[in-house]
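Missing here is one protein chain; the remaining ones are kept as they sit in the complex.
Up next is subunit A:
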């Protein structure tokens, strides 16, 4: 008999809970409300202090707080998240009255699309992806164009004529970085050997695993590669650390000007330049538009020509090749050079 009661319990425990419990009680979306509280920022894995992608978005929020006097709130994604986690995060922000609500990273595209429908009076934005919806601002960047310039700089600076690319995750977005970098390097120096490798084939942990990037960079250095461009969010810190351990090796940073990052100050003498992605500008512009009552929606591309992406010069390590980089930039801006978006 005891066993039989166990059977019933096994089934009932899961199923009954589903049927009975969920029908009763107040929904969390029914309690709350109020007027706009400022920017709601939902980061990708790595969080605010990744010295890279997320931090760039955070800077936009900080600037909006200072210059527009609006407040803000940020939340961070965990490794191995599901759609449900992302939806909940966006929901919490929209629910609490934050406007605009911004998903930093293309992983948010589906969840933004869904949640935006439930909050028609809030403006949503997704960075690095295009999501359809009346109240959604889709912010994308010309990463391939910025990476092209990084390739030019790498080819000019490499003594061994060997340059490397490390991507966090082998997905369409990071392939844009790879394609631009490879093209830029090859078109500058036909003899250059470009090695491109990824940390993970399809796990977003690749943006949050500095140890893996460190190993990858060490392997490249051992093969004589002396300029390494890492597009891997927080993981990039690991490869910069490894590169800084070797004389005459250069790291190229990504998304934020990593030379200026206090957290990376120890290694800054090895940070040649960074491909800056001005997520902060996009975030600030959106917050401003919402504050002015004319929220931006639709697709907004931030390319090389309008300063959406750029190559940083802090440290002065690329001053000697400034002219060549400027020339390459003009070619891209004028359309004379078409940068590929996939390798």
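The rule is short, and it goes like this: contacts are C-beta pairs under 8 Å (C-beta built on N, C-alpha and C of every residue); 3 or more make two chains touch, one makes a residue touch a chain; residues count from 1.
In the analysis below, contacts and distances are computed from a predicted model.
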Name the omitted chain as UniProt records it, choosing among "PadR family transcriptional regulator", "ABC transporter permease", "Sulfur carrier protein ThiS" or "Beta-lactamase class A".
"ABC transporter permease"
Touching the absent chain when the full complex is considered, from A:78, A:117 or A:223:
A:78
Sort through A:56, A:92, A:158 or A:297 and give me the one touching the missing partner chain.
A:92
Absent chain, residues of subunit A that touch it
3, 6-7, 9-11, 13-15, 17-19, 21-29, 31, 73, 75-76, 78-85, 88-89, 92, 96, 106-107, 109-110, 128-131, 169-173, 200-205, 342
